[in-house]
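With one protein chain removed, the remaining protein chains of the complex are shown where they sit.
A and B are the chain letters, set down in written order, and residue numbers restart from 1 in every chain.
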Amino acid sequence: MIEKVIERVKELLEGGEIKGFVGLCNKNGHTAPYLFTEVAELDHLVVGDFQNPGDARYPLNKLLIDLYRAYPEEKFGVLVRGCDERGLNDLYVWNQLTPKNVVAVGIPCPQELADACGCPKPYPDNSVAEPIAEGAEAQDLIRMEALGVKERFTQWMEVFSKCIKCYGCRDICPMCFCKECSLELDELIPRGEMPPEIPIFHLVRAVHMAGRCIDCGLCNEACPVDIPLRTLYKKVGDIVYRKFNYRPGFDKGKSPLNVLENK
Amino acid sequence: MGDCHYLYGNVATEKRIKFMKQLLEFVGIEGERLRRKWVSSAEAPEFVEEITDFVNTLKALGPSPLKREQKPDQPSAKVAVA
Partner (left out) sequence: MTNSVDEFELSDCIFITGSNTTSSHPIVATRILRAKKKGAKIIVADPRRVHIADLADLYVSHRLGTDVALLNGIMYVILDKGWENRAFIEERTEGFEEFEKVIKDYPPEKVAEITGVAEKDIETIAHWYATAERGSIAYCMGITQHTTGVDNVKTLANLAMLTGHIGREGTGVNPLRGQNNVQGACDMGGLPNVYPGYQPVTQFQIKEKFESAWGAQLSDKVGLTIPEMTSGLLEGSMKAVYIVGENPLLSDPDASHVEEALKRAELVVVQDIFMTPTAELAHVILPAACFAEKDGTVTNTERRVMRTRKALDPPGEAKTDWEIIADLSNRMGYPMDYSSAEEIMREIASLTPSYGGITYERLEGEGLQWPCPTKDHPGTRFLHKDRFVRGKGLFHAIEFKPPAESTDDEFPLWLTTGRLYFHFHTGTMTRKSGALTGEIDEQYVELNPEDASQLGISTGDEILLTSRRGQIRAKALVTDRMKKGEVFASFHFVESNANILTNPAFDPIVKIPEYKVCAVRVEKAAS
């Protein structure tokens, strides 16, 4: 797979179609996001399988937004999985990126990763290779929904109480792009408290992600105290789909919860 | 709907409440604890009726689970930095 990715990126760079490629780089025994601008550097390009498939994922789209803000005229390539492609689609809708500035180079995820993610579509449409896995069900969500309301309360409060207000979930989220963040609003969540007020801290973020979360699970991976944030956000997506028939990144048009222009 | 003083304010509220009720249920807080009703400033009796009804619903539900979480001797401190 990586050969195909390298081949494609090489083509794009050599043809001058893109200014640079936002991908993952393996150097000095570490995998990290990197902006490739020279073909010679591509030896270090990896897809982010460190010990297990996809265990070195990063919010590359978020870095792309920064690049776009700094160089609005230039075109960049970006490495995407299925979830990242959904993210790109949605970021176009939210005017954080424009398709004319982006070339996505997609890779399909293996079944193992798709199952672990409970991912509905573990491959991008725009891909260097055919899909190798089928969509999987969100087992964690099914399990949680089967519990009674009291039990759910106990379980969520127990995990939320571990929160150390590191803002990691927000900072890693490729769909968090606001300049001002409600999580920093003293009136909503008193500042300076650790742990932050629960469950308000987590619910405020969840509300703001409704109609935006593309279910990449990065928040879950970033959380240092293992709060099952992905389960929470799967529910957020589920509610938006069932109540408003909208799936961010799949469906065309603006989120029904984007009330600003959706009178 | 849509003839709100705050333009599309009631449209937005309607959607958010719909969403929020479901989210609260999911984290274990009964959705009935959140209620939305359109009452104009000229409709005092309707307002009273609605509030009375809501209070009754809440009484039937009993204290909020969040209340039980709060330690009795914990004052509503501005900061509780650990």
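Going forward, a contact is a pair of C-beta atoms (placed from the backbone, for glycine too) under 8 Å apart; a residue touches a chain by one contact, two chains touch by 3 or more.
The shown structure was predicted, so the numbers you read here are calculated from the model rather than taken from an experiment.
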Of A:Arg8, A:His44, A:Lys75 or A:Arg191, which one is in contact with the hidden chain? A:Arg191
Omitted-chain footprint on subunit A covers residues 28-30, 161-162, 164-167, 184, 191-192, 194-195, 224-226
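In this section, only the chains that are shown with their structure count from here on.
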For the pair subunit A and subunit B, the C-alpha centroid-to-centroid distance in angstrom is 31
Using the touch definition from the top, list the residues of subunit A that touch subunit B in their complex. 144-145, 149-157, 190-195, 199, 203, 206-207, 210, 232, 235-236, 239-240, 243-244, 256-257, 259, 262-263
Please output the residues of subunit B touching subunit A within their complex, sorted ascending. 2, 7-8, 11-12, 15-16, 18-20, 22-30, 65-66, 69, 78-82
